[in-house]
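Left out: one protein chain. Kept in place: all the others.
Chains here go by letter, A, B and C, matching the order in which they are written, and residues are numbered from 1 within each.
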Amino acid sequence: MSDAKPLDARARMIARAARELTAGMVVNLGIGLPTKVINHLPADLPVCLHTENGMTGIGATLPYERADRNLIDAGGAYVSPIPGSAYFDSAVSFALVRSGRLDLTMLGAFEVAQNGDLANWKIPGKFSPGAGGAIELAQKARRVVVMTTHTDRHGNPKLLQQCTLPLTAQRRVARIFTDLAVIDVTAHGFELCELATGVTVQEVTEATGAPLIVPDTDIPTF
Amino acid sequence: MSDAKPLDARARMIARAARELTAGMVVNLGIGLPTKVINHLPADLPVCLHTENGMTGIGATLPYERADRNLIDAGGAYVSPIPGSAYFDSAVSFALVRSGRLDLTMLGAFEVAQNGDLANWKIPGKFSPGAGGAIELAQKARRVVVMTTHTDRHGNPKLLQQCTLPLTAQRRVARIFTDLAVIDVTAHGFELCELATGVTVQEVTEATGAPLIVPDTDIPTF
Amino acid sequence: MSLPDKTTTIEAAVARIPDGATIMVGGFGVPGTPFTLIRELVRQGQKDLTLIKNDANETGMGIDLLIANGQVKTLISTHIGLNANAISALNSGRIRVEFCAQGILAERIRAGGAGLAAIVTDIGLGTELAEGKQVVEMNGKRLLVENALRADVALIHADRADPFGNLTYAATARNFNPLMAMAAKMVIAEVETLGPLGSLSPEAVETPGAFVDHVAELFEISEDYGIVRR
Partner (left out) sequence: MSLPDKTTTIEAAVARIPDGATIMVGGFGVPGTPFTLIRELVRQGQKDLTLIKNDANETGMGIDLLIANGQVKTLISTHIGLNANAISALNSGRIRVEFCAQGILAERIRAGGAGLAAIVTDIGLGTELAEGKQVVEMNGKRLLVENALRADVALIHADRADPFGNLTYAATARNFNPLMAMAAKMVIAEVETLGPLGSLSPEAVETPGAFVDHVAELFEISEDYGIVRR
């Protein structure tokens, strides 16, 4: 975040999403984009990162030369322990998720609906690798946030009135971080919270496949 | 067993019951009399003793002076580890029992019925301390044997046509070791297998509250 | 990144327990019983408690002090035969006792800690422990539905800990502690030795600190924890 050159939209999204992690939390960062927030966390922030293959207290990702062949995260990255790390089996790992000890999970998404429904594991006929741990993370973390590009590679909105793909979990997404905006899922639908630098309200509205509540007040930028 | 003086009936019963443990077994010995068989096992017999409070590989019982305050068996005796012992929590301990890894349990009894029903945990109005682990041991050990005096302190038979007390488990007892005899529970009821030294068939029959099948062949003594 | 510090005192931790709480208490006999937390709960006097514990300890020890002090309404347990006071409190109706098969109590607690609703088992079929329980049919067999147990508070005794709440246990002092340490909204661990972060190998940790809320070091191991000469 102290880069000299301006952050591009993706890096800005990641840096903003990283601020969602606050002191004391136990957090699971989904495979892919969400994992990148690790590089934007203050060194002295007391948070506990969890990975579903059986570890709390995830430290730095290691280059192959220094990797431990028995120490990966759920995405297969070679990680390292920190003082206070713990290893455990897959049953304990998901016990932690399902019993309410996971304060936050940040997941990727194919689609998010305005009621908080999430689809992120299956595209029938195209991509059906199995849900892995996504269903339990989405269904049981105390707070579920999504980080995703605002539209897919064809420019189609990923924030929708209703999901069209098989669901991961119903009504669980609380907030969405995109390259364009931070959007909350409220009882009344999507609500614009923050804008990416240089992005207008109209651009966000047009890129969103459902009504967007825009507050009267000044919209902060990130 | 190499005592110089003759064994009394109780010691003879215990010594005979100890021969029920054979190489390779995982065995749970119930609180009280069954625990005493430990002292009659050959030092080189490869058996694994389990206690339900969370240990396999039980070694010698220790005097108070040498006891570890954190190391007891389910009966509260201070025990010791042997090379290859393991400690585990109560869920793992009973997982072992219920999943078929316990080859043998030897339990005490208030009553055993000729169909193998066992009552050993409750005397309504008199003794209702809770079943502890008895139900799972009796219901799930691969082989359930009982060690008990043949009659209660009033001389009433404990081997019956039907149990009168609340059951611990149905049709699970395979064999009974008493101060008078070794008796198998067969599809046809109690069958005399062995006699204690100096005890007659008639004495056993009279002390048994159900028909006793007596084979035509010579009855071994113990 | 660092990990949160959860260290506190026995007094402050127990002060968070309200009247009417459901409390899981670790231990099987003496080993693993959090005697110091229990004595502080007696001193503070919280009332109408529901306790979940393998056994009722022995007369004059552990949760017997809570029963004798009139703080316990209900006890969920497997065996109270070593505590004549508890049996007489049960017989006189001063406390209500729900008995559960020992391994099923362990599994119900673990299920609570694993965020499951229930387990399905054949344990207790054909005995009076099955009476009144919900039944489900699977593959033509009738089985019992044993609901998961969770508590407001778990009182845990651990051997070693770090400030994040990673815990290890000594010998047979594990018993119900690692299970209960997963199954309560607020988990309080008294620990014999508190070391700095990094003092426990990640492979030695038996209860990950993510399950634990408060860690209080014991500066004295009282007689309660000692050898019982019977």
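General observations
Convention: a residue touches a chain if its C-beta (ideal position, glycine included) is under 8 Å from a C-beta of that chain, and two chains touch if they have at least 3 such contacts.
All of these numbers come straight from a predicted model, not from anything done at the bench.
Note on the chain not shown: across the whole complex it touches A, B, C. Only one of the listed residues, A:Arg69, A:Arg153 or A:His188, touches the absent chain: A:Arg69.
Checked against the hidden chain, the listed residues B:Ala11, B:Leu41 or B:Leu62 yield one contact partner: B:Leu41. Checked against the full complex, the one of B:Arg19, B:Arg69, B:Arg101 or B:Arg143 touching the unshown chain is B:Arg101. Mapped onto chain A, contacts with the missing chain fall at residues 51-55, 64, 67-74, 76, 78, 87-91, 93-95, 97-98, 128-133, 135-136, 139-140, 166-170. Mapped onto chain C, the interface with the missing chain covers residues 107, 111, 114-122, 134, 136, 138, 141, 143, 145, 147, 168-171, 202-204. By the touch rule set out above, chain B reaches the unshown chain at residues 23-24, 26, 38, 41, 43-50, 55-59, 81-88, 91-92, 94-101, 140.
Throughout what follows, only the chains that are shown with their structure count from here on.
Any chain touching chain B that also touches chain C would appear here, but none does.
Per-chain Cα centroids separate chain B from chain C by 30 Å.
Chain A and chain B have centres, each the mean of its CA atoms, that are 57 Å apart.
Look at where the CA atoms of chain A average out and do the same for chain C: the two points lie 36 Å apart.
Counting partners per residue, chain A has no residue that reaches two or more other chains. The set of chain C residues touching two or more other chains is empty.
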